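Mind looking over this structure? Questions follow.
One protein chain is absent from this view; the other protein chains keep their places.
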Amino acid sequence: MTALLEVRNVSRFFGGVTANLDVSFSVDQGVVLGLIGPNGAGKTTLFNCITGFYPPSRGEIFFEGQRINGFPPDKVCRLGMARTWQKVRPLAKLTVLDNTVVGALCHTNSVPEARQIALEQLRVVGLEKRANVLAGGLPIGERKKLELARVMATKPRMILLDEVMGGLNARESEEIIGLILDVKKRGLTQVVIEHDMKAIVRTCDRIVVLNSGEKLAEGSPQQIVNDPRVMAAYLGDSGGAKA
Amino acid sequence: MRTFLPWAVAAVALALVPLWVQSPYALHIFILLFLAIALGESWNIIGGFAGQYSVGHSAWYGLGAYGAFILLQRKAIAPWFGVWVAIAAAVIIAVAVGWITFRLRGPYFVLASIAVAEIIRLAALNWKELTNGAEGILAADVPPLRLGGTVITDWNSKIPYFYMGLGMALFCIAVNFLVKRSKLGYYLQAIREDQDAAHSLGIPLTLSKNTGLAISAACTALAGGFAALYIGFIEPQGVFGIEVSIQMVLTCIIGGIGTVAGPVIGAVVVVLLSEALRASLSSAHLLVYGVLVIIVILTMPDGFVGFIAHRLRRKAAA
Amino acid sequence: MTPLLEVRDLDFAYGDVQVLRGVSLSVNAGEIVTLVGSNGAGKSTTLRNISRLLRPRAGTMVFDGHDLTRLAPHQVVALGVVHVPEARRVFPEMTVLENLRMGSYIASARAERAKNIERGLMLFPRLKERIGQLAGTLSGGEQQMLAIARGLMARPRLLLLDEPSLGLSPLLVRTIFDTIAQINAQGTSVLLVEQNVYQSLRIAARGYVLETGRIALSGTGESLLANSEVKAAFLGA
Partner (left out) sequence: MAVFLQSALSGILIGGVYALTGIGLTLIFGVMRVINFAQGDLVMVGMYCTFWLFVLLGIDPFLSVVLTMPALFLLGALLQRTLINRVLDALPQNQILLTIGIGLVLSNTAMLVFTSDYRILSTSYSSSSVALGVIRLSTPLLFCFLITGVITAALYWFLVKTDTGHAIRATAQDRDAAQLMGVNVRFMGVLAFGLGSALAGAAGALVAPIYYIYPQVGGAFTLKAFVVVVLGGMGSIIGAALGGILIGMSESLAAVYIAADMKDLCVYVIFLLVLLLKPSGLLGKSRM
């Protein structure tokens, strides 16, 4: 079986700055993969490369065996790979329902049909009562859920979540974790960028660690948490200090 | 249906106006109003829904006007037929331009749209064999409008222009409604709110913007053809000048961009104020636009419609 | 003894995203105090509130008897609180020398400008070789040195350092931390924000651990280094 997503030796440079260097990993169908690393490790850049916002400077990306380097983001989305944003990007002056309709129109030309799909997804994330509120007026927790509903409305086979729990309180994070596990049960493949290690350990099957743009480690959550290289990356070089 | 009822009532009421009002000046004001509404609604499709602030729509307005008039003069084709050719030309050029300039974002797009309109204006100014240059074109004899052999009008009063203008304004409003509720409308509004987010949700940016621009340019060219027929004279600065574009944008901003009612309200405010102050301002009538836009941007950046909607929401919440 | 800087119950939110919840900390004259925590815990936000780039929702911040919440950023600098922002933030189209001169922009610092440039270049000899070069063309490490040297130009009483080790090679990281200790020895108090827990706790007198906008732990540098909860705060293990 070939992997659903395969990232092969991807590098991305901005001028003289290296954001990603020779990153490779693959994600099998149905797996939740955690992508972690300290600030500036190049996680979001990698997302942007995979989803077509900027093509990788080197390396290749395959989705369902198809090479998708250089595909524009809209085409990537229509192929079945959708993403959320670290800083939520609601379409502020559209209602919650209309935001989701925009996603649903990805696979239908009929607005009424898109509304049906959208309402269904809003029910899944528990926003159906807020359908007619302007998205810009939602509190952060609901905006994150809206992003998830909007992405799910595009009927993806794989979703990439960029810090969906950032800025949430414990109860809201718990709800999002529930949603991720729910989506996983339905067989959807997910790649999750997250800082909260507890959430990562609970939701992910595998973890890839990035540090200064390069892949530092890959393995099961237990392997990663106990990896001394990962600890050094997060806690700093312990040279000279007695830890 | 509830949405359309007030519009239908207003349309019927307006259609009855010439039964009571015969003063040519009053009818003239109505015709100006219809023209301003049609232009505002036309710009609203690409500027309001898609958030692409073109300050070069005079290009499509002028192409509509010149196209209709040149065909009338050269080939004796009646403007109400000729304008369709002009519209087609405007759409083709608009899409060609859009394909290039829609890559630009924000202020750069604004500047490019101005440059395109200037280029077309200068071309019209200098292609004297076709356009008669700066002297402009005075309408040749406009043939009477016939339907199945009977003469409907020979254009001697303002009433036919009134109905034609009303029809055009309603048409542009209807186009706005249709676009807003279509897949394209959702796409354009998503692009306005957040281009990257829209892109990531599967929206083809350039194709959507160009479709919007084509519709917008077609409506604008239609209004240009109408204006030329009504005024009976065109010259490059008058139809291609940046003032035309600015008036289109400001009508929408003042009323509230991205809403169907906004351009209507903006047109009413601006046309009535300009006319009321025309005596004291004479050629400086654009002062009204300047002052209004400063006030609107500083105090109600979402226009009258946005301002009132916000008030209503606050009242409902309280 | 009253502390040099005292922050009490600081609350801050970006829109409705609550970033800081009741953060309290203090820096005594002559101390290095470090604020550690993982990504997004609110470390930089705390510094940006102190230097008034951000407006806190609630809380007090007093520096040497002055209420910082009532001041604009440039007035905070005039009091002697200098913030060296993260990601280096040098002025890219200015030369190294011009950047240093900008560091002594406030009126009280201009008189001693030449002397302070001399001192900065002694601290970072590498900058001397690059004095006429545009700052945007420097390497990451050199930009960091420049940012710190520029921050010292106003002879601050309190230096707020944001992630000075970010993106530097391990060797350079040690140099930077040693230099911070040296600056402190010359009489400048330091509030240091770091992801590099080991190195910053090593040179700090006291430390605070920030976890999702709250102070989770505090203590002397040594006690925190020995504390197993510190590791948990970062790795969730």
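Labels A, B and C are assigned to the chains in the order they are written; within every chain, residues are numbered from 1.
One rule holds for everything that comes next: contacts are C-beta pairs under 8 Å (C-beta built on N, C-alpha and C of every residue); 3 or more make two chains touch, one makes a residue touch a chain.
Predicted model only: the values in this text are computed from it and were never measured.
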item	value
Among the chains presented, those that the missing one touches	B, C
Full-complex contact with the absent chain, from C:H74, C:K115 or C:K128	C:H74
Option from B:V9, B:A76 or B:A123 whose C-beta touches the chain left out	B:A123
Listed residues C:Q18, C:T34 or C:S51, member touching the removed chain	C:S51
Footprint left on chain C by the chain that the document does not show	51, 53, 72-74, 77-78, 82-85, 89-94, 98, 101-103, 105-106, 110, 150, 154
Touching residues (missing chain, whole complex) on chain B	51, 53, 55, 100-101, 103-104, 106-108, 110-112, 114-116, 118-119, 122-123, 125-126, 242, 246, 249-250, 253, 281, 283-287, 289-294, 297-298, 301
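Basically, only the chains that are shown with their structure count from here on.
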item	value
Distance-maximising chain from chain A - centres being C-alpha averages	B
Chain with minimal offset from the mean of all protein Cα atoms	A
Rounded Å distance, chain A centre to chain B centre (Cα mean)	43
Interchain centroid distance [CA atoms averaged], chain A/chain C, Å	32
Between chain B and chain C, centroid-to-centroid distance (C-alpha), Å	56
Residue ranges of chain C in contact with chain A within the complex	15-19, 38-40, 163, 165-167, 170, 173-174, 194-202, 225, 230-231, 234-237
Touching residues (chain side chain A, partner chain C) in the complex	38-40, 139-140, 163, 166-167, 169, 195-198, 200-201, 212, 225-226, 230-231, 234-243
Residues of chain A defined as touching chain B within the complex	51, 53, 72-74, 77-78, 82-83, 85, 89-94, 98, 101-103, 105-106, 109, 111, 114, 150-151, 154
